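Before I ask anything, let me first share the structure, which is written out below as structure tokens.
Every protein chain except one is present and positioned as in the full complex.
And now, chain A:
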Amino acid sequence: MVLKIFFPQCCNTADSGLLVGHWIPGHNSAVVLAVIHYPFIPGQVKKYLSELQSQTQVDLTVLGSWSMPKEGKEGMDSFLKDLSTIFPQKCWLQLSREIGKRGFICQVVQNNGKLLQDREQKNGDESSEGDKIILIHYDQRKVMLSQLHPVQDVSQKSDIEPSELRLVFQTVAQSQPLFFLDKYDDGPLKLTHWQSEGREASIIAELLKQASVPVCIFLTWLLSLWHWFCMVLKMLFISSKLSTCVQSGYRAVHFKTVFSPKKAATHMEFMRKANIFVSFLLDIALGLLLISWLYRENRISKLADTLVPVADRVAKELQELLEWLMGAPAGLKMNRALDQVLGRFFLYHIHLWSSYIHLMSPFIERILWYVGLSACLGLTFALSVLSDIVALLTFHIYCFYVYGARLYCLKIYGLSSLWRLFRGKKWNVLRQRVDSCSYDLDQLFIGTLLFTILLFLLPTTALYYLVFTLLRLVVVLFQGVIHLSVDFINSFHLFAIGLRICRPYRLAEGVKFKVLCQEPGTPLHLMMEINPLKCSSVLQCYRTPTYSCYPKDSWAALCKKLFVGELIYPWKQKTDKTD
């Protein structure tokens, strides 16, 4: 069996002392976490390790001894051998370095006294039964901060056995309390680990951490007020239709996640919080950029001034369209009476609408000026407001579509039912199927008459329905594009991508090994480096789950609905699902 020892790079030049670490259960390997230097009292070492064990839930033990030759400090070897009796172990590792050699010398003593040593191969024979040692060097700080993907929770009970590398990463990550004390501290024990290379701390980061807790509590209280206010608003039916309200609702949910005073327990929660926070900041920045562009040179007033003429233009175009339909559109011959009725009905609506717009026109500039300021809440807000404005301005098109669709739907149902009568059949509601039925003569007579009338009026109604459905679909498409871009800004995980680019070791897909130079008499030395996650996997793994506008019906169902005349609501808002 091959014995694998994971040795931190920071301890390569440490003074002689004891090796502290963890034996990985089930695999024949050990992770060295720190070196405790002389002088020490064995009782204090044991006490300290048991304290840390309760803190970190990692089984920390003394693995062996480390000897670094220094001038004037001979005679350590015998001292080192005696230490193995003080700390009884199954296996006692003795790592040592020699002046002039780059490799370590490793000796392993098992508790039955048998000495294992890595010997140089003689005659190149493969001795497959011999015990071998591999020394794997790792960068302690990077392994501590890194997260292996696919992410498996430590606390989660899963059937999958964690692999050896995953256990190594988990051990180093969980041993953070071990790295608080250093050899430069005034304590009973002097340790060497990654912090000995140079303490990393920042006053600003610490101050922010201290300040964040009361700020989070305050913001959570504010959010609860807002939540109560939204409950009141939800009573209004219209609030579920306006996309601004929907967007603000989702932002509130996001804030609840980000500003909760609880610290993120798992890696995925932390990434989620960070992604939402960064995307919110990006949103605000883009919104402020938009405001600075809109309000410079008073562009917003110019926009407001063009709004009423545009609405008038749309009304005029619709009027011309209706006049065209009332004549002989595309050479088709319409039923004159029905044509005139429908056309005049719709023309009256347009007249009403344009008079309302003219009534509102003196106030439009002021309203738009204040509404434009709402873009400081984020670009997504501005886009939602735009979508709502478009919906309000094209409300008459929506009304026409509903009228046309209802009329057409009624006609189609009437036709299908009378067609069944024409053939002598009936729809059985109880059995949900078509049954034959004998009708009286007068029933048949009236039924056939009505059928004929409806059939000959069908082209007119169908044409009106077609025209207004197409217009409605154009508006819906435009709104859909806006919603898609809002959704994209909401769910774009800038933090994860930034982390992948600036600190690639934090998101690890795996590891890579490199063979370090071989010297005879030393075991195999490998260098373990972190293999960062591929960019495509980052995109897939860290998408913020958010409401996405997707078509409620498939294409076939949509076409069927259009043909029959049912009202369509093509964009359905999916409720926020957590994965």
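We adopt the following convention: a contact is a pair of C-beta atoms (placed from the backbone, for glycine too) under 8 Å apart; a residue touches a chain by one contact, two chains touch by 3 or more; residues count from 1.
Rule of thumb we're sticking to: contacts and distances are computed from a predicted model.
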Among "Tubulin delta chain", "ER membrane protein complex subunit 1", "Alkyl transferase" or "Phosphatidylinositol N-acetylglucosaminyltransferase subunit H-like", UniProt's protein name for the complex chain that is not shown is "Phosphatidylinositol N-acetylglucosaminyltransferase subunit H-like"
Of A:L524, A:C541 or A:L562, which residue touches the hidden chain?
A:L524
Touch criterion as defined above, residue of A:D15, A:E98 or A:E164 at the omitted chain
A:E164
Which of A:K4, A:R97, A:R420 or A:R506 touches the missing chain? It is A:K4
If you put the missing chain back, which residues of chain A would it touch?
1-2, 4, 28, 121, 126-128, 130, 132, 134, 159-161, 163-165, 510-513, 515, 518, 523-524, 526, 531
